[in-house]
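The structure's right below; bear with me while I get my questions together.
As you look at this complex, bear in mind that one protein chain is not there, while each of the others sits in place.
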Amino acid sequence: MSLSDDTATRAGERPVRRRRRLRSRRPVAVAAAVVAVAVVAAVLVASARGGDDRPARQAGAGPIAGGSLTYAVAGTQVSLDPAVAATAVTGLIDRNVFDSLVAQTGPATFGPWLATGWKVSNGGRTYTFTLRQGVTFHDGTPFTAQAVKATLDHVVDPATKSAYAASLIAPYKEARVVNDHVVEVTLARPFTPFLQALSVPYLGIQSPAALAKPVADYRPVGTGPFSFVSWEKDKRVTLRKNARYASPPAGASHQGAPYLDDLVFEFVSEDATRYGALTSGQAQGIAGVPPVNAAKLKSPADFSFSAQETPGLNYNLYLNQTRGPLRDVRVRRALSASINVDQLVKNIYFGLFPVARNPLSRTTAAYDASAESAFASYDPAEARRLLDEAGWTTGENGYRVKDGKTLTLVWPYWAEGNKEQRDVLAQGIQAQAKLVGIKIERPTVDTGAFVGTYLIGGAYDLVDVSFARPTPDVLRFAFASGNTYAKAGGNVALVKSPQIDHWVEEAAETSDPATAERDYSSVQQEVLRQAYVVPLYTPVQLTAFSAKVRGIAFDAQTYPVFYGAWLGG
Amino acid sequence: MTAPTTAPYDPVRAAEARSRAPRRQLRPGPVLAAAFLVLVCAAAAFPGLLAHAPDQVDPAAALRGPGAGHLFGTDELGRDVLARIVYGARPSLLVGAGSTLLAGLAGAAWGLLGALGGRMAGGAAMRAADVLLAFPAILMALLVVAVIGPGTRNAVLAITVALAPGFARVVRVQALVVRGSPYVRAAVNLGLPPVRILTRHIVPNVVAPLLVLATVNVGTAIIAGASLSFLGLGPQPPDPEWGAMLAQARDYLDASWTLALFPGAAITLTVMSATVAGRALQARYEGRDAA
């Protein structure tokens, strides 16, 4: 008889009865008990000690150099190469390692960074950058025009497997080294969002020497205020102060080296755990404060809490207008009118996330508040009327029926991508749509199926997504007919409107801000009128820091900037 | 105390023991357990009679503690926790009892094959069981879910696969004992057809102890199912399920810890009741004192 016989009788039956005849005179159990007691005692003693072992600091007026800051974030990352990985965490971490050519200083304004100046010529197709001198990468390689060319070529090289970074500079044709400190970039067509693209961390300038190494040995090497030390998968990334830092962007808090000695990004996926890490002092700052806990952090003097609305596309529900019942604009508007977005968002997020009424967030350039009038907002009576009008009658279990078919919408649930209690919000939407007779199904799908069957295969009626990027050009990303997901775009409503295509393309190519603004405004009106999209909320970066942490600023993408951060008393 | 269970179940001896056992008075434990099980089964069968809609949201009344109106309080969408627990009984029981039932059936066929299938087929069947028993049941279930994906039905299948080989071993040992018993040998000597011996003598005597074992194991299966749900691999939202409710409650521990109280209590009480009932059944059947 082997012991695994007990497998079938795990907790229920007491396995004692099996070996009644056996007896031992050896003190195995005694020895085991002694060892066990010792171990437990050690654990208890160790846990009685502990506590805060960071060095005490003097209180003072100015910034104090030194110390280590641990920032806990949700999620993890697959690669440290910003050109490869497009996740927000990678951007957040790599922002400290890499400088960009230009810095975004306002909704549509840009200042110098690694480029001290630039000139646009050839009808918006050629950008000539003059580069900052005397800057070196962490590995000692001098920063020159060659590095800019190497970085951009690396991004578009198919072997890099970049999708997002490459898509940001899709019109990129080539870069030419004019001399060590001048580089000329040629685009295939005029492309106004080019400067904005260059300002994001995904296009941070990398050391050509580091890029020349095999992929397996990749280490992020930039010119940024912190240099890369180590990456423990799924646990943390550690960065160290770049004492020679000499290239802060326009509008930086100070010049020279950063104050912190070490900057640690700790990966803690569970919301409640991350929050607990902050309150217990294990981390000095956290991203993604759970809204349910944010209220507690707002008041006490021990923490500083900040809410940064993300620019770009809101967290929106997109209605696939090419499939099933949603081909009818009345059904789309009925769904839109059945959802009490206001009430759900206010309560689930405790009033911390602004309720959205426009696909664009209000901090984005060209945001048009008046577009709201075209939105089919909450009105269940109107929703029922529209469904009646579209020929959907109420069936026996309360759901609408037409030609023997129940009004069923498929909204795939990609559990791995879930964050910010979006699954909870979706359950609320499901429940409210049910009240007017719309049945929403949410199959749980894994990444492969979500991309293959749904996003590319098109077997969905609804898809939810947010997309942060501080430019109205995101409207082209989300609604131009050529930008379907299969073509690396974000048009998941599968909108095919020549009118919208014209507006977004004209806006991307024109050099006249007024024309662009008018075009973008028309797009916002049209997509709401057609109910291709139901805006839900504006994602807010809820960050909290221990009150000891000073000098935190936020960049245009709402990432915290650690360059000027320091630890006070 | 009584004879060790290592001795395979012997129907003759058990029958003797039953007839000798004094008629026992009703004890409070099994009675309470049975009453609770009836309640849970009623909830699983007719949830609508016991509670209102479990998916009715009222965001304005979210995260209320227990009180009038909502006896067990409300969850993050203002849904009634009591209603969700009542409606959660069905998937929870389905996974627990359903997988045990399926595992019992599969295990019976498997074990009979192992005992009576000869060297080749029987040996192969039992080696297969050994392979499956080589790693912990929950890992086995996780592997199955990795292949077929999450969901109620898939969770049932996963736990079935995890439990069946254990049942198969028990059935095999039992079948070997019965096959070697004097009355089966007598039947063989009398020239009865093998099918008749199998269906009339071996199967009935194998099924009885299997049923007892299965009853005792329902609790384990319910915990395993709730574990899968807790990991997000069982029944999917918005369908209420106890394990999944606990997982959701974990995010709101700081705001409303009672949210984590009731689903867990439901699981534990059900498992306790099932085990007590199972042991009472076992004691009655084998004429032994229930522990």
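Here the chain labels run A and B in written order, and each chain numbers its own residues starting at 1.
As a convention for this text, contacts are C-beta pairs under 8 Å (C-beta built on N, C-alpha and C of every residue); 3 or more make two chains touch, one makes a residue touch a chain.
Please note the rule applied: contacts and distances are computed from a predicted model.
S.K.: What protein name does the UniProt record of the undisplayed chain give, "3-hydroxyacyl-[acyl-carrier-protein] dehydratase", "ABC transporter permease", "4Fe-4S ferredoxin" or "Cytochrome oxidase subunit III"?
M.R.: UniProt lists the chain that is not shown as "ABC transporter permease".
S.K.: Would you indicate which residue among B:V145, B:I159, B:V184 or B:A283 is in contact with the undisplayed chain?
M.R.: Residue touching the absent chain, from the options given: B:V145.
S.K.: Check each of A:S230, A:T322, A:T447 or A:S511 against the chain that is not shown and name the one that touches it.
M.R.: A:T447
S.K.: If the hidden chain were put back, which of A:K235, A:K439 or A:R518 would touch it?
M.R.: Looking across A:K235, A:K439 or A:R518, the contact with the absent chain belongs to A:K235.
S.K.: For a quick check of understanding: of A:T279, A:N491 or A:S521, which residue touches the chain that isn't displayed?
M.R.: A:T279
S.K.: By the contact criterion defined above, which parts of chain A meet the unshown chain? Give residue numbers in ascending order.
M.R.: Residues touching the hidden chain, for chain A, are 1-4, 6-7, 10-11, 14-16, 18-20, 22-30, 32-33, 35-37, 39-40, 42-44, 46-47, 50, 72, 78-79, 84-87, 158-159, 161, 163-164, 167, 232-235, 266, 268-270, 272-273, 275-277, 279-280, 282-283, 414-417, 446-453, 455, 485, 488.
S.K.: So which bits of chain B touch the chain we can't see?
M.R.: Missing-chain contacts on chain B: residues 1, 127-128, 130-132, 134-139, 142-147, 219, 223, 226-227, 230-233, 243, 246, 249-250, 253-254, 257, 260-261, 263-264, 267-268, 271-272, 275.
We take it that only the chains that are shown with their structure count from here on.
S.K.: Would you kindly tell me how far, in whole Å, the mean C-alpha position of chain B lies from that of chain A?
M.R.: 43
S.K.: So in the complex, which bits of chain B are touching chain A?
M.R.: Chain B reaches chain A through residues 4-6, 55-57, 59-60, 62-63, 76-78, 107, 130, 133-134, 137, 149-151, 163, 165-167, 169-170, 213, 216-220, 223, 232, 236-238, 248, 250-255, 275, 278, 291.
S.K.: Give the list of chain A residues in touch with chain B in this complex.
M.R.: Listed in rising order, the residues of chain A that touch chain B are 1, 4-5, 7-14, 17-21, 270-272, 275, 290, 292-293, 296, 343-344, 346-348, 413, 415, 421, 423-424, 427-428, 430-432, 434, 442-444, 446.
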